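One chain of protein is taken out of this complex; the other chains stay put.
Up next, chain A:
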Amino acid sequence: MEEYAREPCPYRIVDDCGGAFAMGSIGSGLFQGLKGFRNAPQGMRRRVMGGVSAIKYRSPAIAGNFAAWGGLFSIVDCTMVGLRRKEDPWNSIISGAITGGILSGRKGKATMVYSAIVGGLLLTIIEGVGILFTRLSADQYRNVVSPPNPQDAQIGLDEFTFGAASANM
């Protein structure tokens, strides 16, 4: 993750979709592998095969769900950026809610509202944690510029502090 920054907006959709798919497939691969290993009948060979087949059958579907979530979230996020002309935590919270609503669109209105609320809450928590971490770590990165001679320091250097942490994720 050393030089990973987010892409500009239309390309972010592909990137987020891929990131969500990778996260879902690797995470659910581990999880389903353990689950299949535990729930398989006795015998080491059967256990390993149970784990492998659980990974094979379940993790692509879970990864696909993740990718749908991530891609749709990013699409809605970019639409919000285009409409509101700014990027702030409200964008992602609202787009999380909208994504949750759209994705459960075939299950009826009550489910849609419920998943919209869940999506909004989830993104609120993520954004809140992000802002919290930015606040906590902002003090460490405050840059102290020391000019060569202190008489000239008053000209205009006070505005030029680099490394003030920006508050987005």
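Operating definition for what follows: a contact is a pair of C-beta atoms (placed from the backbone, for glycine too) under 8 Å apart; a residue touches a chain by one contact, two chains touch by 3 or more; residues count from 1.
The rule we apply is simple: contacts and distances are computed from a predicted model.
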Hidden chain of the complex, named as in its UniProt record, picked from "DNA replication complex GINS protein PSF2", "DNA-directed RNA polymerase subunit beta", "Blast:Mitochondrial import inner membrane translocase subunit Tim23" or "Ubiquitin-related modifier 1 homolog": "Blast:Mitochondrial import inner membrane translocase subunit Tim23"
For chain A, residues in touch with the removed chain: 1, 3-4, 7, 11, 13-19, 21-22, 25-26, 52-53, 56, 59-61, 63-64, 67-68, 71, 106, 147-148, 152, 155-157, 160
